[in-house]
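Take this structure, written in structure tokens, and hold onto it; I'll ask about it next.
Excluded from the complex is one protein chain; the other protein chains are retained at their positions.
We just call them A and B in the order they show up, numbering each chain from 1.
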Amino acid sequence: VARPIIALVTDFGLRDHYVGSMKGAILGICPEAAVVDITHEVPPHDIAAGSAALAAAYRDFPAGTVFVAVVDPGVGSARRAIAAEAGGYLFVGPDNGVFSGVFDRTPPRRIVELARGDYASADISRTFEGRDRFAPAAAWLATGVPLARLGPSLSLDRVERVPAPAPVLGETNIGGEVVHVDRFGNLITNVERRVFDALSASRPMIVEIGERTVPIVATYADVPEGAVCGLFGSTNHLEIAANRASAAALLGLGAGARVVISPARG
Amino acid sequence: VARPIIALVTDFGLRDHYVGSMKGAILGICPEAAVVDITHEVPPHDIAAGSAALAAAYRDFPAGTVFVAVVDPGVGSARRAIAAEAGGYLFVGPDNGVFSGVFDRTPPRRIVELARGDYASADISRTFEGRDRFAPAAAWLATGVPLARLGPSLSLDRVERVPAPAPVLGETNIGGEVVHVDRFGNLITNVERRVFDALSASRPMIVEIGERTVPIVATYADVPEGAVCGLFGSTNHLEIAANRASAAALLGLGAGARVVISPARG
Partner (left out) sequence: VARPIIALVTDFGLRDHYVGSMKGAILGICPEAAVVDITHEVPPHDIAAGSAALAAAYRDFPAGTVFVAVVDPGVGSARRAIAAEAGGYLFVGPDNGVFSGVFDRTPPRRIVELARGDYASADISRTFEGRDRFAPAAAWLATGVPLARLGPSLSLDRVERVPAPAPVLGETNIGGEVVHVDRFGNLITNVERRVFDALSASRPMIVEIGERTVPIVATYADVPEGAVCGLFGSTNHLEIAANRASAAALLGLGAGARVVISPARG
């Protein structure tokens, strides 16, 4: 059996002990697990951002990885706790939409409600289900406990979703928006490569953002140093970038900025 | 034998290579260890904050975990280096009070002075005992070297303590103070649940903070969105929190703010 992997997305940050406590709970149940941080810097309570971070990363992990997503403003309330299997991966977290990005791309084969006390802490804090409910459930799954054992099945239509802003497909262009700014100042949009490919049909394309019109290229080095361009990044989304510089700083733009993609005139 | 776990609390931050170097030293001695970060964002030289972070997390780890705490303004000086066993856990670090929070809750069964050169680096830097003394000692303990082998015993009364501010117990109320603000803006106080329970005797209770009087509830969702409340968090300390918002920002308060807990007038 391969070594189990448990990967974490939370809004806990790294200043407090919360992530460490979750890992302690995991290793108490499944000591051989490799526990990997995807990010803990999701803005507090920002379910959509947590969903996007998980969706950007999960397919880079091997099959069987258990993902725990804890962005959970409703912790301790009556909101459900769930686990799911999708695309050969397992997912554990609150039922608040934090798995929307995954489920949009990879329809889940089975979702269960975490209803069985024997796969949680004996004493569940009303403010830290990450430690007392989600970490133990993920660790038990990593040891090989079948998903169905954790609770009754739930149909997908009963599960919360956070709608992601969809691009607007015109006849001759695509309207999109910036949904994330990364550490390098790349402006990541909601326009996926397959939507783009259908419009471009291999023609040269441009993207308008702010007052600028920039070419769509294959990599940063295709434009001069400091120049802005569009390209498809590592998750196959269009991003507005700059060669060896921050597009966000150069353009003075961030999340919510609009882009329009169309064929270059020519 | 279960896989050994070594958990770290330091004030090294994550920008420099210091934490990586400690882990390199650990894995050179005990390559099978799971090395877990509790936090490295303790404010530089803040022994009390390091003590509090460790005290908040250690009981969430399985028995046998080795904790290394390096908040060590006296590194390289004559201050002692120690290791201890308490509650089935092992602790390694400087003798400067960084284990006060643990020892207050879990009296140590044995404390030793790290005096044996064969469980440290051959060459001990006067500025980085985390790498050269504490990491090796922890790694050797994780491989199964008995605590007593690391050096001569030390009695608890000879070990440095950093006093934690104690709540003031009145006949009809409890006076406490905020000792930590977490990433969510929750104001964590020094009032523990058992002290509170003795006063409340199951009556509804309120807490005064700043100019506000707020109810004490079970979880964030028990008050309207944006409202402030008191509740007992995941370490069983009273915290002043807000539902889906930052109590610290709403109240404009932080560490050192006073709270008074008393029965609701009924």
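As a convention for this text, a residue touches a chain if its C-beta (ideal position, glycine included) is under 8 Å from a C-beta of that chain, and two chains touch if they have at least 3 such contacts.
Keep in mind that this is a model prediction, so the values were computed, not measured.
S.K.: Among A:27, A:53, A:90 or A:114, which one is in touch with the chain left out?
M.R.: Touching the chain that is not displayed is residue A:53.
S.K.: For a quick check of understanding: of A:5, A:25 or A:227, which residue touches the chain that isn't displayed?
M.R.: A:5
S.K.: Would you indicate which residue among B:16, B:118 or B:225 is in contact with the undisplayed chain?
M.R.: Of the candidates B:16, B:118 or B:225, B:16 is in touch with the missing chain.
S.K.: Can you list, in ascending order, the subunit A residues touching the missing chain?
M.R.: Residues in contact with the chain left out: 2-3, 5, 7, 14, 34, 36-41, 53-54, 56-57, 60-62, 65, 182-185, 218-221, 231, 233-234, 239, 241, 244, 246.
S.K.: Using the document's contact rule, name the residues of subunit B that touch the chain not shown here.
M.R.: 11-25, 27-28, 31-32, 35, 44-45, 73-78, 125-128, 131-132
The rule is short, and it goes like this: only the chains that are shown with their structure count from here on.
S.K.: Can you work out the whole-Å distance between the CA centroids of subunit A and subunit B?
M.R.: 31
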